[in-house]
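Just passing along the structure, written as structure tokens.
Excluded from the complex is one protein chain; the other protein chains are retained at their positions.
Here is subunit A:
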Amino acid sequence: MQRQLLNTLGRGTRQLIRGQQMRPLSVSAQRREIFKVQSAEDFDKKVKNSQTPVIVDFFATWCNPCKLLTPRIENIVGENAGSIKLAKVDIDEHSELALDYDVGAVPVLVVLQNGKEIKRMVGLQDEDKIRAWVAAAVKESKN
């Protein structure tokens, strides 16, 4: 609750000063919510075995739409404070993992709960669509 206030205050102040949309202030809990997958074991531990549902962001360094999507999804996950996590997977670093999840074109967002895929979104979308999609994912995960 306090973190949310801090984040909103921080964002609001920065918006006033700089007049543009900023990424939320990084607070320690966020680091557990948004992370880059380091290995297959890391993925098992933090994604498959996660109590909270996880959005997996499959991206590539050579993909321009991915570069636009990642900050948008990080923003939105931050807004949802704790109800959903974000795991980022570089498909060149973890090709087998990406292929296991049928990643063809990137970016792809896959929502996993208890290791099972609930929904996925392929391609860059605008922020409102992503926000609605994440909200739906959070709702479905609670059922």
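Going forward, contacts are C-beta pairs under 8 Å (C-beta built on N, C-alpha and C of every residue); 3 or more make two chains touch, one makes a residue touch a chain; residues count from 1.
By definition in this document, contacts and distances are computed from a predicted model.
Since a chain is absent, check the UniProt entry for it and pick the matching name: "Multifunctional methyltransferase subunit TRM112-like protein", "thioredoxin-disulfide reductase (NADPH)", "t-SNARE coiled-coil homology domain-containing protein" or "Trafficking protein particle complex subunit 12".
Of the names offered in "Multifunctional methyltransferase subunit TRM112-like protein", "thioredoxin-disulfide reductase (NADPH)", "t-SNARE coiled-coil homology domain-containing protein" or "Trafficking protein particle complex subunit 12", the absent chain's UniProt record gives "thioredoxin-disulfide reductase (NADPH)".
In the complete complex, the non-displayed chain touches which residues of subunit A?
60-64, 91-92, 95, 99, 103-104, 106
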